[in-house]
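What you see is part of a larger complex, with each chain still in position.
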Amino acid sequence: MSQWIYFFDLCGTAVFALSGALAAGKHRMDPFGVIVLASVTAIGGGSIRDALIGATPVFWIRDPNYIIVILATVLACLVLVRKPHKLPTLTLPVADALGLALFTVIGAEKALLMGLSGMIAVVMGLITGVGGGIIRDLLCRQIPMVLRTEIYATASIVGGICYTLSLAVGMDSMTSMFIAMISILIIRLSAIRWHLSLPAFDLKTKRI
Amino acid sequence: MSQWIYFFDLCGTAVFALSGALAAGKHRMDPFGVIVLASVTAIGGGSIRDALIGATPVFWIRDPNYIIVILATVLACLVLVRKPHKLPTLTLPVADALGLALFTVIGAEKALLMGLSGMIAVVMGLITGVGGGIIRDLLCRQIPMVLRTEIYATASIVGGICYTLSLAVGMDSMTSMFIAMISILIIRLSAIRWHLSLPAFDLKTKRI
């Protein structure tokens, strides 16, 4: 079972590293800059989580496979993604959504394994899921996706709640993970596809 | 006594969460985005402090009341603050100043309780006081208040020094806290009211 979680974690790392590398390509960074941006996107959220929990040295220091997966992803991306006009415009948002789903569940799972409460597990899933993307967007001087009214943090929080509730009603770990990840992907991809958003909390537009 | 500190800490959390939620409202974020911005503003500075000191898991993981206070504040803000033209324009700066005063004192107090020196206590007060606001401003793509020439970091540093000096000359903890918080509020609110600033260190404007 824990092998599956580990496998998912490495998949999420590769997906977020790809997301970071593609963002770096949009800003015309040099190869080592691509590695830096891919790395902070892929392991930034989990690093913040581990530093806050006190699980230090953080995960990627203890297990070199994460860095190796990132380097391999960046290398593949540099070699293969050379015809940007052949890339569907949704490649980056969809890669990002997949990473969000994987990392939210992994983060919540790790918090529960450490004996933390369900509420904190949802928060840790959120930090793991959105942390790396926020750092990526800050470094690229974009408004972080979390701040836009397209449903993003919402998807991660709902997914984290689905996961902890599924476990609470007695489902096994794999099924709970599957339910949570599917719910995150449906919410996030629907929001991208149909430009859905929750009603904004709006103090800018004057209403009488 | 420590109950008062705890009560002040929760008050500061609520005040900074409000400050974050109001900033989120100015950027038209969705409700869960409001929760994220309110949270990083309220617990960001203290989290950095605890991670640097090594007091992990950080305070809000050990005590769920902080998250509950933030959620309640955001909920109240979403429900009650619906008529922005009725909000005095100074609501956000004043809430921010109050949070700065409370958190500076709390941060310095926690450092002293851990046996750290007065100088480090001042730094920890500064990090606790301005950390969350810096992250909030970064996420909103505003120049952090700390960078503007309006007296901000100055207020926190002066307050931290007041606090450690008051304790050093033998005053009790409550009096020292009161003196420090009043001095921060006076400095910061005066700076806001009369647009005071210290002489800037200015390498941009050429002088002969």
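Order as written gives the chain letters A and B; numbering starts at 1 within each chain.
Simple rule for what comes next: a contact is a pair of C-beta atoms (placed from the backbone, for glycine too) under 8 Å apart; a residue touches a chain by one contact, two chains touch by 3 or more.
Computed from a predicted structure; not experimentally measured.
Because every chain is the same sequence, the assembly can be counted simply: 2 are drawn, and the full complex in the file has 3 copies.
The working rule: only the chains that are shown with their structure count from here on.
Centre-to-centre, using mean CA coordinates, subunit A is 29 Å away from subunit B. Listing the residues of subunit A that touch subunit B in their complex gives 51-54, 56, 116-117, 119-120, 123, 126, 130, 134, 138, 141, 143-144, 146-149, 151-154, 157, 197-208.
Of all residues in subunit B, only 21-22, 24-37, 47, 50-51, 54, 56-58, 61, 64, 67, 77-78, 81-85, 87, 138-141 touch subunit A in the complex they form.
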